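Okay, so here's the structure we're looking at.
With one protein chain held back, the other chains of the complex are shown just where they sit.
To keep things simple, chains are lettered A, B and C as they appear, and every chain counts its residues starting from 1.
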């Protein structure tokens, strides 16, 4: 691989780690905010997504920080969960804390999606791959 | 869904949680054992896999314990990491602690593979799905 | 140290690890149950305690599984959080899931309290115990 590509790969990895750690933090803060404000913000499905997202972002960051060969798998899971969490926050008004959370989730989703294709910068379609796994036997 | 199927789904879920938590524990114990014994057992790649496996098993268990809709994604990542960790332990002699760890990883891999296909008991082929995601753009 | 004492120390350690991992699991299950049932069970303070307890139990178990010298510190924190979580579950009716959670928390609290003071079985005062555990042998 040419060194510009290696460099680019490292920048993408570093950016993805940053995005995962930032997303982990904002999900934890949003969870606290939702618990305090109650109502629709504290519905079980939403709280669960925020907890899911904080946990997988943390694990995904750990895999990348360790230089793990299998980070594409945790990045794939992370992209999926971030996408769902962003959609939930956008539906809940998408302002203030919800807006900040949705934006952090979308950024993390995008960079994890990129990392989930392994060495390739832009895999065609990881969702299709997961859909294939979801087909009935 | 007929209630026997629901029951079976719950049994599979509970067994998968048990296997993830057991695998998390044995990976942590094996890591400690490898650090103490050194040599080939303490090679970076092996220690990293044991840490990876402990972390994703914990996260995968949390998703299932929370009843998360997206547990199929974390189970998929978990199955992949468990498979790699089992292979590494089998290559390193596959006796004593290594053997116990490889067995726990294989059990966890099998049940996570099953859960990663969502509601279906035996998805055709999750590896093919991941391979598709790995194709060049 | 005589070998019976070493053996006893190992048994206590193993039991404490078991109790931490069991408490981590039941707190996660109780959290899911509380979210599903709502009302007083899903009050922010209670959900927060269940999350706190699951997290510190996991970290406390990891320190012991790694054979860390500093596990007395994480065990001290764990005993304190488990005690608070048990009290909250007992106040919320102490039956069904709440009762199971309170019992697991009390068991974990007792063994972590023991580990946090080093060799002493029942410290009157945990901080004094911590100081005692730090004295040169």
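Structure notes:
The rule is short, and it goes like this: contacts are C-beta pairs under 8 Å (C-beta built on N, C-alpha and C of every residue); 3 or more make two chains touch, one makes a residue touch a chain.
All values reported here derive from a predicted model rather than from experimental measurement.
Only one of B:35, B:87 or B:110 touches the absent chain when the whole complex is considered: B:35. Of the listed positions C:28, C:56 or C:105, the one in contact with the omitted chain in the full complex is C:56. Within the full complex, the residue among C:81, C:101 or C:115 touching the omitted chain is C:81.
The chain not shown here touches chain A at positions 17, 21, 25, 28-29, 31-32, 36, 58, 61-62, 65-67. Against the chain not displayed here, chain B makes contact via residues 35-36, 38, 42, 44, 47-48, 51. Although one chain is hidden here, its contacts on chain C can still be listed: residues 48-49, 51-52, 55-56, 58-59, 62-63, 66-70, 73-74, 76-77, 80-81, 84, 127-128, 130-131.
Rule of thumb we're sticking to: only the chains that are shown with their structure count from here on.
At the chain A-chain B interface, residue numbers used by both copies make up over half of all numbers present, so the two copies contact each other through mostly the same positions.
The centroid of the Cα atoms in chain A and the matching centroid in chain C are 31 Å apart.
Chain C has its Cα centroid 26 Å from the Cα centroid of chain B. Chain centres here are Cα averages; for chain A and chain B they lie 21 Å apart. Annotation for chain B: residues 58, 62, 66-67 touch two or more other chains.
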